[in-house]
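What follows is a short report on a single structure.
Every protein chain but one is kept in place in this view of the complex.
Moving on to chain A:
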Amino acid sequence: MSTLTTTAETEAPAAAPARPAYRVTGRRVLSSEWAKLWTLRSTWITLGLALLFMVAFGLIASARYKSNIDSGHHMDGDFARSTAVSLSLFGTHFAQLALGVLGVLVTAGEYSTGMIRSTLAAVPRRLPVLWSKAAVYGLVALVVATLGAFVTFGIGSGMISGTPAAMGFSHAGVARSLLGAGLYLGLVGVIGTALGALLRSVAGGISVLVATLMLIPGLISLLPSSWQDNINPYLPSNAGESMFALTHDSTTLSPMAGLLVFLGWTALALAGAAYRLVRSDV
């Protein structure tokens, strides 16, 4: 109580002109979202898991390839045609789950806890919150994933040196593939935040994310094959895979086309999220 009365005495006579000139700016919303991300334990745990999946599964794949070659075991077609890049990026499929789920938590977590009311009371224009969340988390996911890709390739390519799959960083397309994987996972993070904001539910967001990245490609195989060929390359998961695959054939998109298509999906998800954020009550 004493604190209040003292501030009352010092502030009251000064009146309006002495009030500090606070103001909401885009950069400040960004810094707030940055602080929000790192002040939750779940961020550290999930990012750690994503990095672990990325590195551990990549190295396990590399080690298995190496031991199969050494022992002269027969390998099935796909695995036999592996490259140092495809082996190192084996963990991408698992890391995308961790990074996508954290993306959903970044936005939908605010709705499930009620934090969103505080957030939107502070930034009632709303949209800066969505852009900041997507930018901050997308960047973090990109950095973690790129780090994971390069570390795994650095160690993994050493493990399989001397095998048909061996490659170095200077090999054509390697750097592009590793960066592509980082970019893909960063965008998966952005899609996660968009789905979380669109659906406002952690469970809903994760379900749609998993369905989009993992189930839909399976469902498409039920369609007539002529349709499949037209649709398949443009699915989010396949377009994304084109971004980091080392080799491309007639059934897949080029890395740049894959990036553009995947960016399109990301923009679509963000547009849906922005629409719902602006239009509906909290």
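Following the convention adopted for this analysis, a contact is a pair of C-beta atoms (placed from the backbone, for glycine too) under 8 Å apart; a residue touches a chain by one contact, two chains touch by 3 or more; residues count from 1.
As a convention for this text, contacts and distances are computed from a predicted model.
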Exercise. UniProt name of the unshown chain, from "Multidrug ABC transporter ATP-binding protein", "Acyl carrier protein", "Pyruvate dehydrogenase E1 component subunit beta" or "CoA transferase subunit A"?
Worked result: "Multidrug ABC transporter ATP-binding protein"
Problem set entry | Among A:Gly58, A:Gly109, A:Gly138 or A:Gly156, the residue in touch with the chain that has been omitted | A:Gly109
Exercise. Of the residues listed, A:Arg28, A:His93 or A:Arg276, which one is in contact with the missing chain?
Worked result: A:Arg28
Problem set entry | Interface residues of chain A (partner: the chain not displayed) | 1, 3-5, 7-8, 11-12, 19-25, 28-29, 31-32, 35-36, 39-42, 109-110, 113-125, 281-282
